[in-house]
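All protein chains but one are shown in place.
Right, chain A next:
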Amino acid sequence: MADQKASTSIEAVESGLAAQGYIASRQIATAVYLSQQIEKPILVEGPAGVGKTELAKAIAAWRGMKMIRLQCYEGLDEAKALYEWKYAKQLLYTQILKDKLGEVLGGAQTLHAALDQLHDFGDVFFSKEFVEPRPLLQALEQPGGCVLLIDEIDKSDAEFESLLLEILSDFQVTIPELGTVSAITPPTVILTSNSERDLGDALKRRCLHLHIGFPEQRLEERIVESRVPGISQTLRRQMVGFIHEIRSLDLKKLPSVSETIDWARVLVLLQAAELDTEIVKDTLNVLLKYEADIEAAAPQVTTFIARAARSNVFG
């Protein structure tokens, strides 16, 4: 019974994401379902442009939650990711309150009494009002929950990973002056990585590890169908077949799903009915991002088109 419930829920995830224009494979849907059930972040790895960031957006749109995005880069630190004290506001308030301070302390006879009175106000300047919440803290403070996207975690420094550990495992952060802030509703956390460097084991251990590769031909066709509705079925098949042929080449950067979608849009704009050598050669720069890659692929174009067309007939 539990099993049946699970598989229907996984299908529900799949169709929910599909409604947002994100065609998920079974594995992705399982990951999303599990992360919700056992409250674990998902670490998504894979080549650029296969829809890692899109997944987070689709989940947010599907569940109708706010998406908070933290883009990682080298040198990102807790002041930019977690929280910061509003120094200027603190400074301003101390200036304004200077006069009030005289009044408050006026009644005190001795230095000790004044100090005691001061201690009562001591923490005023390190209270919630003076904290500037950055994405991670914002995510914890959303009453209705949210999708927290930590993008390209591999770009950040190794120290930043350790900063994330507390928030990933317990959904809380500790601010020394204020204490521990726990999430009102645990956010759905998605981390993405291009595997530019190996992430630490401690971080990986806290996450579900999902690898998104290039999709199968059928799946990619469905993705194009949902993203570029104006494209005809024959052209769609042909172009996806062509891209799969291109991916078999040894290139510097293989075209990924985002390039497929861009290309489909371009072909629709150019009102191409089907692929031919001319149009492919003219638009190859949409697919391939390096001059060397274009040069390597150009001589093969005719063969690939023929092959894509043939598989189209039999497929």
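By definition in this document, a contact is a pair of C-beta atoms (placed from the backbone, for glycine too) under 8 Å apart; a residue touches a chain by one contact, two chains touch by 3 or more; residues count from 1.
In this text, contacts and distances are computed from a predicted model.
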Choosing from "Chitooligosaccharide deacetylase", "Transketolase", "ABC transporter ATP-binding protein" or "VWA containing CoxE family protein", the absent chain's UniProt record names it "VWA containing CoxE family protein"
Check each of A:R63, A:K155 or A:K204 against the chain that is not shown and name the one that touches it.
A:K204
Using the document's contact rule, name the residues of chain A that touch the chain not shown here.
2-7, 10, 26-27, 30-31, 33-34, 37-38, 40, 45, 87-88, 91, 158, 197-198, 201, 204-205, 208-211
